[in-house]
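Showing chain A:
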Amino acid sequence: MEGKQTGVYLCSGCGIGEALDMDALAEVASKEFKLPVKQSECLCGDAGVKTISDDLENGEVNQVVVGACSPRVMADRFRFGSTQVVRANLREQVVWMQPAGEEDTQMLAADNIRMAATQSGKIAPPTPHEESVESSRVLVVGGGPAGLAAAREASGAGHEVLLVDKADQLGGNARGRTALTPHKPPYRGLQENDIESDVQAVENDNRITVKTGTTVTETSGMPGQYSVTLSGGAQEKVGAIVVATGWRAYDPSNLGHLGYGASPDVVTNVELEGMLSEGGARRRSDGNAPKSVAFIQCAGQRDHNHLPYCSSVCCAVTLKQALQLKKADPETMVYVVYDEMRTPGTAEEFYREAQEQGVIFIKGSVKNVGSDLQVTVDDHLLGEEVPMSGLDMVVLATGMVPNSTDPDQETPEYGAEQLDNDINPESPIKVAGYNNGEPEVPERPGTAPSGGPILNLQYRQGPHLPMLADGFADSHYICFPYETRRTGIYTCGPVRRPMDMAEAREDAAGAALKAVQAIHNASEGAAVHPRSGDLSFPRIGYSACTRCRRCTVECPFGAIDEDDQDYPLVNPTRCRRCGTCMGACPVRTISFDNYSVDMLSSMIKSVEIPDEFDEKPRILVMACENDAYPALDMAGINRAGLSPYVRIVPVRCLGSVSLLCISDALSVGYDGALLLGCKSGDDYQCHFVKGSAMAEERLSKVGETLKSMMLEAERVVQAEASIADSGRLPQVINDFVKEIDDLGPNPFKGF
Partner candidate 1 sequence: MTTTSPQATRKYDLGFARWVYENVDGGDRLALCMQCGTCSGSCPVGTQMDYGPRKLFMMIRAGMKDAVLSSNTLWNCVSCYNCVVRCPRQVPVTYILHDLAVVAVREGYKEAVESDNARFSAAFNFSAERYGRTDERIVTGKFYFSEGLSAGFKKGMDNMKIAWNMVKTKRMPLGLPHKIKGKGELKTILDKAREIEERHKGGGKGN
Partner candidate 2 sequence: MTTKMTYYPGCSSEASGAHLDKSLQSIARTLGIELEPIEDWNCCGASVNHIKGGHAPTTAMSARNLAQAKAQGNQDVVTPCAACFLNTHYANEAMREDKQVYEEMNEALGAAGRSYDASLNVRHICEVLINDVGLDKIRESVKKPLKGLKVAGWVGCQTVRPHAATERGGNFDEYDNPRFLDDFIEAAGAEAVDFKARTNCCGGSVAVMSPDKTIHLMRDILQEAQERGVDCIATPCPLCQTNLEMYQGAINDKYGTHFDIPVVFYSQLLAVAFGGDPDGDAALNQNIIKAPKIAQVAK
C-alpha cells in the first residue's frame, strides 16, 4: 500500500454506546476526515481485535485510531507490531465523566475523534537512529562496598567491567573497619567486616579489570560509546558508567562549638573508628582506655550552619561503637546524647541491644563542651539543663559528605556556571521534621562544591553530574533512583544519598542493572525509561535552525551538544524523548517521527469551536501523560464530574509544550488553556526532572504575549498534578473553567 491510510474503529462497550450517538460519531470520521470507520460492541474482544488485525494484514489500513477506552488501558490488546495506534479516549474522559445523551457529551466525543484522526495524519512509525554500540563494557568508578558490588553485578549479568579507584587498594572507607552494624538476624550483635571477601571476589573475577591509583580525567560520548581517558593517559571505550565514589567525613575543624580542638579527647566517630581498628579506644591525652564516654549525635549535621541533612548511619554507628566500648570493658559508662535516635527497620533491634548492655540514652541538645570534657546538656526529657562531669572522652558523631566532586582536584572554571544553574538553592530539608517548629533557613550558597569533576564530562552542559543543593547526585528519588541526569551514567551508594554498607550494596545492584539496560537499549536505538523502548528521537531541521541554543541549554539530560558551527548536535542514546527541546525551539524545527509541535497544534485546531452566542466555551487542557492524564482517567473511573467544555490533549511532558501551541489555541478561539504537569523544584516529581520547571519558566513570559494579543494573562495557567490527584483535579479544572467564564469569551472567536 502506498501512502498512509488510517482506519477508525469505534467501540460502544462499557457504556459508551448508551451515552453517545455512535453513528453520528462515525460520520465525523467518515465525512470530515474521509476515513473508513468500523464499529464494534466490544473492540477489545477477540472479534474486535481481529477486525483491526485483518484490515492491517489485508492492507486496507496501515494506521489505526481506536475510539474506546483510555490509552492507559488495553494497550496490549491494541498493539499491532510497529503500527501507530492513536487512542481516542471515549470512556474514562467522556462517558464516565459526562451525563449520557447530552449534546455537550456528544460534542466532546466528536472532538476527541477529530483530535485522534488529526494526530494519526501527522505521525509515522518512528525510524530508530543507527548509532552502533561500540562497547558493552561497564565502567565503575570507586572501589568501596558499592563499587565492588556494582562491578560484581554487572559481571554477573555477563558484561565486562572496568573498575577504577583513586586509592591504591580496593575497599574504600570500609577497609580496616573492625566491625559492622548488623544486617543479619537477630540484628543484635556486631557483624564481621566482610569487605575483604568482596575485594577477593572482584580480583578473582576475570571479567573485571581493576585499576587502582587511577582517576578518570575525561569522558565523552554517549551510552554505548563512551570514550574515557584515565589518569596516566590510557583511553578506554565503555558502554555505560556507574559512579560509586562514596563519601568523605565532614571536616571536624568546623566543630569547635562541640569542643573539637579544645581537648585532644574530643574525637570524631571516624577517628574513634580508626582507634578501634588499631586495638581499642585510647585517650589521646594520656593513652589510657576511657572509662566514661559520651557520644554526641548529629555533630555538625541537621544544622544549617553545617550539613543540613541527616547522614542516616551515625545512630547505628554510635550504637556499634558504644557496644565495642562495652565489650572491651563492661564497666565503661557510655552515654549517648541524641535529638532523635534514628534506627529504622532492624536497627531498632540493635538499639535495644545497646540499651540492654546498659548504654544510657539522653535526649537533649548539647549546650557546651568544656576543655575539661564537661558536657552541658539541655535534657529534653528531664526538662532541665544538666552538667555531665567525669567524662574522659567525647565522641562527635559527624556525617557524610558526598564525593560528587574530587576534593583533591582543582575546581575547574569550565562548567561551574552550568552546575550552579542546576543547583536549586532552596533546601529540601526545610520541612524534614525539626523539634521546635520550622527552623530558619539561611540563604544557601547554591554554588557547586569545590573540587574537580569525577568524570569530567565533555558535554555542552558542563563536566559535572548535576547535583542537589547538598551535593548529592540528582536523581528521580521515587521512580528512577539510580538515574542521574546524564543518561547511561548511574550513581549508587553514599554519593547518591547517605546510606550504610548493606544499603550501598543493594543500591549498586540497581545501578549496575540499569547500566546494563542502558547499553542494551542503546543497541536497539530505544529509549530508557520512562519512555522505555521508544524508538523516536529528536530530528532537527537544520535549514530552519537559528542556532539559538535553547535546546542545548534546556535539555534536562545534556543530550544535545553544539557542533563547531554552533548547530545543535543530538547524541541520540543520551536522549530520553521528553521533547523539552521541541518545546524550547522557537521555530518549531525539532520534532519526532510521531510527536511534533505541528501535530499538537493541528490536534488543538481540529476541535470545533462554537461561536460566542452558543455560550459553550472551549478550554484547552494539556496534560502530562505520566501523572496528570492517568489522574484524570482515575477521576473518570470514580465518575467525577468534569466541565464538558474542556478538551484534553496528552503530552509527553509539559517541557515539550511550545508556547506556539498556546497561541495557536487562543487564535482559533479557545477561551483559556491549562497546563497540568508534575511538581517542579528540588523535590520535583517531573519524570524528566526539569520539564515542568521549563514549562513554568516559559509560561512566566506568556503574559506579555497575551497582552500584545489584547488577552488577559489569566487565560493561561499551569497547575501541578500528581498521580494521586484524581480527587482534586476535576475541581482544579472546573474552577479554572469558572474563572474563564467570568472573564468572558475570547474575542478572537469566530475570526
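Criterion: contacts are C-beta pairs under 8 Å (C-beta built on N, C-alpha and C of every residue); 3 or more make two chains touch, one makes a residue touch a chain; residues count from 1.
On the choice of candidates, all candidates are chains of the complex that A comes from, given by their letters.
All values derive from a computational prediction rather than experimental measurement.
J.: Determine, using the touch definition above, which of 1 or 2 touches chain A in the complex.
T.: Looking at every copy, the candidate touching chain A is 1.
J.: Please give the residue numbers of chain A that touch candidate 1 in the complex, ascending.
T.: Counting only chain A, the residues touching candidate 1 are 333, 335, 341, 351-352, 355-356, 358, 360-363, 379, 381-382, 386-390.
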